[in-house]
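Only one protein chain is missing; all other protein chains are in place.
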Amino acid sequence: MTRYKINDIAKALSATVVGDGDFLVSGACEPADAAPDQLAVAMDPRYGAQLSKGQARAAVLWQDADWQGLGLVAAILVGRPRLAMAALTRHLDDTSNPPREIHPTAIIDPSAQIGANCSIGPYVVVGAGANIGENSIIGAQSTIADGAVLGGDCVLQPGCHVGRNVHIGNRLIAHSGVVIGGDGFSFVTAEKSSVETVRETLGDASADGNDQTWLKIHSIGGVVIGDDVEIGANSSVDAGTIRPTRVGSGTKIDALVQVGHNVIVGRNCLLCAHVAVGGSATLGNGVVLGGQAGVADNITIGDGVIAGGASKILSNVPAGRAILGYPAVKIQTHIESYKALRRLPRFMRDFAAPKKPVSKPPRKD
Amino acid sequence: MTRYKINDIAKALSATVVGDGDFLVSGACEPADAAPDQLAVAMDPRYGAQLSKGQARAAVLWQDADWQGLGLVAAILVGRPRLAMAALTRHLDDTSNPPREIHPTAIIDPSAQIGANCSIGPYVVVGAGANIGENSIIGAQSTIADGAVLGGDCVLQPGCHVGRNVHIGNRLIAHSGVVIGGDGFSFVTAEKSSVETVRETLGDASADGNDQTWLKIHSIGGVVIGDDVEIGANSSVDAGTIRPTRVGSGTKIDALVQVGHNVIVGRNCLLCAHVAVGGSATLGNGVVLGGQAGVADNITIGDGVIAGGASKILSNVPAGRAILGYPAVKIQTHIESYKALRRLPRFMRDFAAPKKPVSKPPRKD
Partner (left out) sequence: MTRYKINDIAKALSATVVGDGDFLVSGACEPADAAPDQLAVAMDPRYGAQLSKGQARAAVLWQDADWQGLGLVAAILVGRPRLAMAALTRHLDDTSNPPREIHPTAIIDPSAQIGANCSIGPYVVVGAGANIGENSIIGAQSTIADGAVLGGDCVLQPGCHVGRNVHIGNRLIAHSGVVIGGDGFSFVTAEKSSVETVRETLGDASADGNDQTWLKIHSIGGVVIGDDVEIGANSSVDAGTIRPTRVGSGTKIDALVQVGHNVIVGRNCLLCAHVAVGGSATLGNGVVLGGQAGVADNITIGDGVIAGGASKILSNVPAGRAILGYPAVKIQTHIESYKALRRLPRFMRDFAAPKKPVSKPPRKD
């Protein structure tokens, strides 16, 4: 088991050590669960009391914590807790560094280019003309289609699928089951479809639209992904029609997210779990979409927009707006409407009440 | 084709046989579709009339059914239909019992422990130090990461991915595409982010937040799953930060569900399709979340809570409550608000009406 010196951890956190900086810990944990050789993480006074439930002798604490009063022999004092957590977990992450080898069962087309120091796992398939940058790790049973390009220092967990016409920058992290470059969901009928009619009229469709045949619009535009993107388990980024679907650098995508064809996602966005972005939508930079948020096709969301969980965004949103609801509107507008709705049943009852005769005798039953 | 004796099926159902218990059937089906050698399933009087549309000579019927009047030679009489269905389908399930062998193409690290009588399918990859209990079946092309632990009698369908730091109990059933132990979606900015600002103020963000860089909080806490858990196709259970994400024994998870990092799911819960549980949320025992329900991060849901389909749970819920809506509230509260909302347009029109002059002449146009 790896052991870490308090001084070394503090250095990784750019944080202050108090007490015995040479104290050794075997890992981090919650304060109440700590064994004597574990580093308790209690970066807020609210969690300080938990320390006495565990056996920690060292902890990461808030800035002015009374570490001696808490009975510790050593502590690391930090300011912004989650920022410290990023550095701490990175320092303690013992992700197995796989042997930098091409597994003998990997099937790599002779015309593919594999950069120096890559790890290509068992049963991986790499197509003709594909190009993988140096230091990249391709997990077991992933497939890289003909001509696809990955940058350097990428990590694909086992079972990822990268399609044709896909260009990916450096340092992508893709979790298992990610699919990049599947076909867009794009179909058309020979005659005007019932969907088109309803979009125009907002009235009913007609039941006789039920035998319309859907013709496929092929997806030959591929996908372009910038640097430092992360994509969660079983998410899908579809290929564009004639231009690429784009995901900007620094954007992070959670598990089970769908990014439709022709979509443009800006830089440094966060798309939480189960987000669906409809075809040809455009997201600016720094957009944050909460879990299960949805974006209708063909709309535009400005820079810095924050959408709360389950927001359904059905029309364009100006930059900087914080929104919520279905349909999504400004958070304050949503809250105001929502509060009024909750008062509405009583409001209607009160309104109706005066109509009753004032002298009505009590019912006997 | 396997043939089943009515008496044997009835025994499996702990149910009563009437008529010829030695009658043989080749399988079960809906009453209207039944061939003469099939067992019609019509456990409610509503479905009795369907029997005459098919050719069944034997059926599973409700308790006081007139099986002879329905023209059958044999019947099994049951009380609670779905409970009978559980026993019936289990009895008839001919899931191919794969040869208990380690396929020669499976790549198993020499340090991994494989229990007696396991089936390890083609192209499976099992990492160093992994441990798989006896009688478990690992479907083709699944991967078990270094150090992961699975109990006995587990079944992983083809293409499942179990990550590092994952401990799974006995009798897990995981359908294809399940990912257990992918990284949590946890990021932080060096300075206060636009999301933090909006959470505090509920006001707008500022568009200049769009160049914030997201730093990754690593997921070193893994996942702990109890006994008798089932997880549907393409669902994902993310690893915790420094403590494990937990799924309690007896909990059943449908397809395309996301369980976030640090989440605690209690015992005997049901999470239906497309449910998303945000990071660090806690679910009690016996919680039922309908399809597409969402749980915000960091909230607590008490024991026995039932959330209807598409409920979006944005705040803590006390034990035993039945909820619905976005945001989710008590079902009765939701229905009352909803009914009032439907009446609201007319209510507003009626309210406005008296303001018009009573003697206003009709418009001519």
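Order as written gives the chain letters A and B; numbering starts at 1 within each chain.
To be clear about the criterion, a residue touches a chain if its C-beta (ideal position, glycine included) is under 8 Å from a C-beta of that chain, and two chains touch if they have at least 3 such contacts.
Just so it is clear, the model here is predicted, and its values are computed rather than measured.
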{"item": "Hidden partner chain, touching residue among A:K11, A:R82, A:H103 or A:R243", "value": "A:R243"}
{"item": "Option touching the unshown chain, where A:A28, A:L72, A:A112 or A:A276 are the choices", "value": "A:A276"}
{"item": "Missing-partner contacts on chain B, residue numbers", "value": "27-30, 33, 41, 80, 82-83, 85-86, 89-90, 92-96, 105, 121-123, 139-141, 157-159, 173, 175-177, 230, 232-234, 250, 252, 254-256, 266-268, 270, 272-274, 284-288, 291-292, 302-306, 309-310, 319-322, 325-326, 330-332, 335, 338, 341-342, 344-345, 348"}
{"item": "Absent chain, residues of chain A that touch it", "value": "107, 123, 125, 127-128, 141, 143, 145-146, 159, 161, 163-164, 177, 179, 182-183, 185, 187-190, 194-195, 198, 202-220, 234-236, 238, 241-243, 256, 258, 260, 274, 276, 278, 292, 294, 296-297, 312, 314, 326-327, 333, 336-337, 339-341, 343-344, 347"}
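Quick note on the criterion: only the chains that are shown with their structure count from here on.
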{"item": "Chain centre separation (chain A, chain B; CA means) in Å", "value": "22"}
